[in-house]
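A single protein chain has been omitted; all remaining protein chains appear in their positions.
Moving on, here comes chain A:
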Amino acid sequence: MARVRQVSEHGAEGGVERVYHELRRTMRVTGVDVSLRTWAAYPRFFVAMWEALGPNVETRAFEESALGLWQEVLDSTVQWEALGAWGTTRLGPSQRFHARGALELFETMQPRVMLMVSAVRMALEGQPVGQQGALGTSERLERGVPSRMAAMDWVAEKPGDAVLRTLFADIVKTVGPPGVPGEYRALGCWPSYLETAWRRLKPRMKDEDFQRASERLLESARRRARALPYPVALSRERVSALGENAEAVLKVTQALERRSPALLLNLSRLVQDVPDMLRQPMPGASRLVPDWVAAEELR
């Protein structure tokens, strides 16, 4: 697959910059993940994707679906042997604080992203996504980032550190394109921890039960996407009509979906390796806005 140039938050302009802002506020996260940055390389598609999917993303139904998916991931890995990377890596208190914050951020974000990726992939393949609810009929959640969520800090995709570069290359080779997943770039801030963790995560990915769990999660994400409250009006024809390369977008989306379950399973193992870490760290709150404001926003 041809390399796709991600759009950084800092470098985003026009419609992409607007959607990034709305994504962060709606998903209640401090940054925009790699999958979404990759989509943003096709800006007209990206804006259309958000228009089609955004109303779903801000509903409680979407949030609960993402939390349910994450719970399935946690349940899949809870019986597996402990990773042991957290306890064996030498990190100072501040480093642990930051690494824990990064894990909390990604465990909050990635199940939501996987749900979005599955929804978009199915829509682009012409499958029905979402139910036929009328806009505004499903409960929405309060926008905005939780005050204790960590900043989405990460190292460059091609870091200066040669060891890290090799590690990233191995990660992409193992999990698949397009690019180093966000959680690994974030954990790249502590190379020795990432190295230890990856050395223990990688062999497990070949196991049969890992593969089976991946397939189950993929199916679950698709089922959940079909059950979203509002229809997702997105198709290859529409993407082509917007002047984007619909086949390229579909390929990227398929690649993103293909690796999502494995990434979630690994993330779950990383999270369960940290003592006393909350499994659902930052649940959303109900949105308390007057009906006329909501109606105006949905106009």
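Note that a contact is a pair of C-beta atoms (placed from the backbone, for glycine too) under 8 Å apart; a residue touches a chain by one contact, two chains touch by 3 or more; residues count from 1.
As a convention for this text, contacts and distances are computed from a predicted model.
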**Prompt:** Looking at UniProt, which of "MFS transporter", "Phosphoribosylformylglycinamidine synthase subunit PurQ", "Ni Fe-hydrogenase III large subunit-like protein" or "Alpha/beta hydrolase" names the chain we cannot see?
**Reply:** "Alpha/beta hydrolase"
**Complete:** Missing-chain contact among A:Q71, A:Q95, A:Q131 or A:T174 belongs to A:Q95
**chain A residues touching the omitted chain (full complex)** = 8-11, 30-31, 90-95, 97-98, 147-148, 151-156, 189
